[in-house]
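One protein chain is absent from this view; the other protein chains keep their places.
Take a look at subunit A:
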Amino acid sequence: MYGNDFPGEDPPGGLLGEVEAAEAALRAAAQQDRDAAGPGTDLAAYFAQVVDADQKIEPRDWMPEAYRRTLIRQIAQHAHSEIIGMQPEGNWISRAPSLKRKAILLAKVQDEAGHGLYLYAAAETLGISRDELVDLLLDGRQKYSSIFNYPTLSWADVGAIGWLVDGAAIVNQVPLCRCSYGPYARAMIRVCKEESFHQRQGYEILHVLAHGTPAQRAMAQDAVDRWWYPSLAMFGPPDGDSTHSAQSMAWKIKRFSNDELRQRFVDMCVGQAEVLGLAIPDPGLRWNDERQAYDFTQPDYAELMRVISGDGPCNRERIAHRRRAHAEGAWVREAAAAYAAKQRNKKKEMVAA
């Protein structure tokens, strides 16, 4: 009963179709026998062969140490983003303007916690524990998406986050459904399906506001004005400055460059903004017939770097909030552990007796 009642088609782009295709490919890969010779003695060659053949690397397979470290970093940051990302939207649960919207938002934030759990579980297959990863987040040694350092100042921001932020996340994540590491690819298929649902719900919020009272319409436009560039910046620095790209592409962790994905996102949003009747805040936005794509003004990458390095509007609050929840919950986790130990002892005594 939580929504799914947006009248009309999926926003254009066909990204869910790509997710379905990736899922089919994943099943096919699982059924197909790998090289009959097996890993043999040349583990590196076998790894390269599996990646080249678009097969999946699984937790027990040998993998280069740098591949493992890159994946841990990327999956953990992704998981952290889901957990920190609950805060900006969670900020509006208590004030949601109708009971239906409150239910949808609560369900959405709950889904994000679930995505965080899938992703931590995927990271754990690489030989690191969730507790270690959480400590890395709380100590500021691992990052989360820059976008969650922006504040949600009106109800329309909840809609803009669904449409733009989840939209950008989906464009970024759909190619990861085909990434070479099996557990990550499988987690992304589940995540992308749910994110695409969230994106539609966000779009619907904005659609209602854009067709509502003048004050609601102004609220919607203001939210799009504030979230457009932070969303474009989610794709990361321009290709020339991206440090991890080349190796990640070779390992088939990444499939497209930051700039390619950003272009795909802009092209997708323009038509959707027209249907909404809201303006994208970029005077330089225009169709380029030669490129068959939209020209647009790049985000301020200096701002992106400031936000990533800790000086965005909400960095301090977001981390302080997470640390506080963790610290205030310590006695509860200790109690659960102590109780479980007592129960185990009781069982042992019963078996002994």
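One rule holds for everything that comes next: contacts are C-beta pairs under 8 Å (C-beta built on N, C-alpha and C of every residue); 3 or more make two chains touch, one makes a residue touch a chain; residues count from 1.
As a working rule, contacts and distances are computed from a predicted model.
Participant: For the chain omitted from this view, which of "Ring-1,2-phenylacetyl-CoA epoxidase subunit PaaC", "Multicomponent Na+:H+ antiporter subunit C", "Light-independent protochlorophyllide reductase subunit B" or "Electron transfer flavoprotein subunit alpha" is its UniProt protein name?
Facilitator: According to UniProt, the chain not displayed is called "Ring-1,2-phenylacetyl-CoA epoxidase subunit PaaC".
Participant: For the chain left off this view, which of A:A30, A:A320 or A:A336 is in contact with it?
Facilitator: Reading the full complex, the residue touching the unseen chain is A:A336.
Participant: Among A:P64, A:G114, A:P151 or A:P281, exactly one should touch the missing chain; which is it?
Facilitator: If we include the chain that is not displayed, A:G114 is the one touching it.
Participant: List the subunit A residues touching the unshown chain?
Facilitator: 1, 83, 86-87, 90, 93-103, 106-107, 109-110, 113-114, 116-117, 120, 155, 205, 208-209, 212-213, 215-216, 321, 324-325, 328-336, 338-340, 342
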